[in-house]
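A protein chain is absent from this complex, but the other protein chains hold their places.
Chain naming follows the written order as A, B and C, and within any one chain the residues start at number 1.
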Amino acid sequence: MTDTTVLRLNGLSKRFGPVVANDDVSLSLARGEVLALLGENGAGKTTLMNMLFGHYLPDAGTVEVADEAGHLAPLPLGHPQAALAAGVGMVHQHFTLAENLNALDNITLGAEPLRAIRRDRRGARARIEAIMAHSGLKAPLNVPVGRLSVGERQRVEILKALYRDARILVLDEPTAVLTPQEADTLFASIKAMTTEGLSVIFISHKLHEVLAFSDRIAVLRHGRKVGEMATSEADEAAIARMMVGADTPRIARSAMAPGAPVLHLQGVSVAGRSQRDSLKQADLTVHAHEILGVAGISGNGQSALANVISGLSVPTAGHIRVDGSEIPRPSPARMVRAGVGRIPEDRHHEGIVGAMSVAENMVIERLDDPQVQSRGLLRREAIATHAEELARAYDVRGPGVTAPARLLSGGNIQKLILARVFERAPRLILANQPTRGLDMGAAAEVGRRLLEARERGAGIVLISEDLDEILGLADRVVVIRDGQIVETGSHDRERIGLMMAGEAA
Amino acid sequence: MMDILNILLSESFWAASLRIATPLIFGVLGALICERAGVLNLGIEGIFVVGAMCGWMAVWLGAGLWGGVLMAALAGAFFGLLHAILTVPLGLSQHVSGLGITLFATSVSYFTYRTALPNVSSPPRIEPFQPLDLPVLSDLPFLGPVLFQQTALTWLALMMVGLVWYVLNRTALGVAIQAVGDNPDSVDAQGLSVYGLRIGAIVAGSALMALGGAFLTMSAFDAFFFGMVNGRGWVCIALVIFASWRPGKALFGALLFGAFDALQVRLQTEMGALVPGQVFLMAPYILSIMALVIAARSADYPRALLQPWFKGQR
Amino acid sequence: MIRIEPRQHRSRTMDLGIPVLSAVIALAFAAIPLMAAGANPITAYGEMVKGVFGSVFALSEMLTRATPLIFTGLAAALAFRAKLWNIGAEGQLYLGAMAAVAVGAGWLDLPGLVLVPLIVILGAAAGAAGMAVPTYLKSRFGADEVVTTLLLNFIILIFLQMMLEGPLKDPMGLGWPQSAPILDQGMLPPLMDRMRVHSGLILALVLAAVAQFMLARSVWGFRLRAVGENAAAARHAGINVKRSLFGVAIISGGLAGLAGVSEVAGLKGYLTADLSPGFGYTGIVVAMLAGLSPVGVVIAALFIASVFVGADSMSRAMGVSSFLADLVVSMSLLCVLVGGFIARYRIIRSGTGRAAS
Partner (left out) sequence: AEKVKVAAIYTLPVEQQWISRIHKALNTAADRGDIDYTFSENVANTDYERVMREYAEQGAQLIVGEVFGLERAARKVAKDYPDTAFLMGSSFGPVAPNFSVFDNWIHEPSYLTGMVAGAATESNVIGMVGGYAIPEVNRLMHAFMDGARSVNPDVKFIVNFIDSWYDPPKAKESAFAMMDAGADVMYAERFGVSDAAVERGVKAVGNVIDTSGDYPGTIVASALWHMEATIDKAIENVAGGSFEAADYGQYSFMAYGGGSLVLDESLVAPETVTAVKAKEAEILDGLFRVNVNDDRPVSDN
């Protein structure tokens, strides 16, 4: 390994309207080095990489990339084509795959001249197969990408970069959707390639990965680079402190005896479009005064379970009882009426109607309520007053309750949803990934509210991919794996981790 | 019943079907290319008119038949470019822009025609494309008479089916067009221009549509009339979905529609006294809807259809 | 490189000024065909203004032309609000008109106080039925409503011709494919002596106001907006999305049906197959120009009607081809469309790499 610099970012800045996403960020990367880029959600990591790759045009700053001979040369900005030509490959945070095409087409897309009358598919296939063999990253080439698993898609994304002879590989949260095993294999392959001179920047929220696989760590906070250190000198606590700028608050919880069952699922099956959103004969009971944690690797039926509890999908078999009474044909409205409060996983997509006002989003689940309407007409004053009160009580900050909800930041959108849910004092609360994308303060607030509801006597289903969150909040933990729910009977990290991976019962 | 069978077995019926289908083939292929790239082009009806007018006008002014075809394609490409600018970089509503283009292209054609020819009492005629009577091939049983009553433009349409299929499925350009209609980010991330691909596809698709119009004035007939496009463009919009955005199926759909129409004319002559003629006129449309209902389940839309995409925005 | 960014702040002057400016630019473009046809554009503009505002008659004619456009514009605006792409207002218009003559042309000889409401309601119901079918096909089979409503326009028009030669044919019509006239007491009363503008305009304005109010103030409007803006969130929040779509389909079709009622019972008196010169399609344009707001629809309809009537009258005064009117309308549409874009977005030209803001 040499330490010649292959990439230098100099003073990159980028604003989006009022938001300063990056502020004067400089970084450099050595040949064969693995640099981990860390920071909270919204810190500006993706933005920085998007400027490097040419998706975004920086407001200020330059990028230099080494050519084959190792001489740094300025990279024309704002042109992915130029970045690719300079040997920069990027695997985006969200898949950039055409799902109607197969992996071969996705990989060769853009690599072949568009004017050519013929494609050399055979040659391309041979080259990809060689790369697959060499890197250990394998994916079926002939199937439309829409039918591949997330892990396979992730590998296709990396193959895309390697096929373009990337010497600098940017990976934006490559393992967010992978199982720990898949993540390990991936890193092993990448590590192997770095010995041949590949340089890597990877973004991750999983500190253990960062510690295990990176050589160096850079941390962004509020768009600025706040620190850099060699991985060998870092530990989790130090990184966390650097990311947040303070020590993380701890949540206190008291012991409490569970009460009567508020949710009872008995042999519930859901036939989803794929393995991932199916449930098989699931049994589950949640009691009053109890937080039930549902642990599991993403894509094992969590969304099917959430859809059943929130009334979005009708089970093909089994019974659902809320507060002792059976819900025959579940629908979101029936669930709300039965006293179920639902915090959806994707708050932007399912939680709010972004174009409607904050106040309207606060009453969207209770349009039949005489406080909200009389004779079919909205009681606008009452709605506005109510919204002001609620916003104050739940600390929803933003441009005001009459502004469109989409203008709120992610954390405040979540607070809006919490306010809407908790206000009705639900008997049962479904909290699906409630702190995803929230900063530490906001996440602590969600935890506090959930514990408060538990105290009041609600039963809570907490679905989360963050095992730490579950272990911190839940009274009881179950694991969901392959559409089946298994009791763990313990709070033991190791054991639950193994069960999640399907290696222990 | 025997009548219908006799009709279906006759060469002239299939020749008529193919003839009626020809403008639709051009139109469906054009619309298909636009939609594969993610843009709905409701300008098609007007682009047909412009193609019909310009092609004819060019020939009438002495450009020669193929010169007319070229002019029609260029005119179609121009209005396609207009639609492309409005819907791709500006990301305006594809529905409204399309309807606006239809209104604009139609009125420009009519106004130009009338201003150029203020005092005609009967539309001037041109010497249109003649059926290609290819030796040997035309002697084939059944197929010969069906195929070889057709003009060069029908042949061109049939070749376009193959060409569009080949380009879409066998060239890098086609793969990129399919990708941009499914997920523009996939193209952007590979260093290709989303705007360039979409604009190019719309321009090319619109040029093809215009050939459908040109067929009407340069092959099916030999003069330009107001209102002669008569909804053929709209039919193509429906046929694209029926065809699940595939050139081969597009040919099939257009032929099916042509066959319904040809059958309609023939049944009307046979049974006109028994059933109101309109029942037959309606049949192709009703059958199209039925076909759509059946095909809808499996129809997988280009995922990015109707979705504007802006560079550097998420 | 060109970038497009949403404007952070939209000023009132821009919101109002840009559409006006776009219209003016469109008129400037209209000089091209005018000069091509050998007319003096300045005189032409004068004639155009005179054609709309030059007399009470001209003004009343503009309002007459705007009336059906308000109905079809509302039909499109409400459906589009819910992301239900109803392209079939043209057909629904004819369904409404057919229902109007079916009951109004002598079948029921009732006093006007009963007959007029009956005609209006049945006309709306027929239009509504016309939109219910594609909505059903959409929710049951997933058949794209853009295509089904478009194709239904043709089917309905052919069906109309069949009816006009069959059951609806006027026995006194000397064989013409036209319906018998609506009874005098069944006609929507005219608003002015010797003018064509009729009370259908009042109905249209009232319905626009009601729609505006209901959209903003009613639970129905709330649901509709929620479904249109984010159907997944609406469903999650317990709103019955299918029912909302059906509701708006019925209303949209009904409004389009009323356009037909208004034309046949307010203006023509009897039905022919050329009742509408594309009011259904123009309604879509009106709705989009209006930003899908009901009150905006009224303004946009008046605008389109003014441009058409003005340009049409001008073409006669200037002796240029009357196809000019459609040309000016389409150019105005495209210009206003682009203008609306400029009001909402900034187009930023930026050199490579350097700060742009």
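As a convention for this text, contacts are C-beta pairs under 8 Å (C-beta built on N, C-alpha and C of every residue); 3 or more make two chains touch, one makes a residue touch a chain.
The structure displayed is predicted, hence computed values, not measured ones.
Note on the chain not shown: across the whole complex it touches B, C.
The omitted chain makes contact with just one of the residues B:Gly46, B:Pro123 or B:Pro247: B:Pro123.
Listed residues B:Tyr166, B:Phe225 or B:Tyr301: the one in touch with the omitted chain is B:Phe225. Mapped onto chain C, contacts with the missing chain fall at residues 55, 57, 61, 64-65, 158, 161, 165, 173-178, 181, 194, 196, 263, 267-270, 272, 274-277, 309, 312-313, 315-317, 319, 321-323. Residues of chain B in touch with the missing chain: 10, 12-13, 16, 19-20, 110, 114, 119-123, 125, 216, 220-223, 225-228, 230, 261-262, 265-266, 268-273, 277-278, 281.
Keep this in mind: only the chains that are shown with their structure count from here on.
Sorting all chain pairs by how many C-beta pairs they have in contact places B-C at the top. Note on chain placement: the centre of chain B and the centre of chain C lie 28 Å apart, centres being C-alpha means.
Centres computed as Cα averages put chain A at a distance of 45 Å from chain B. Within chain A, contacts with two or more other chains are made by residues 57. Multi-chain contact residues of chain B (touching two or more other chains): 311-312. Here chain A touches chain B in the complex through residues 53, 55-57, 79-85, 90, 92, 94, 96-101, 105-106, 108-119, 160, going by the rule given at the top. Of all residues in chain C, only 1, 3, 5, 8, 217-220, 222-223, 225-226, 229-230, 232-240, 350, 352-357 touch chain A in the complex they form.
Listed in rising order, the residues of chain A touching chain C in the complex are 13, 15, 17-18, 57-60, 62, 76-78, 310-312, 331-333, 335-336, 342, 344, 349-356, 360, 364-365, 367, 372-373, 376-378, 380.
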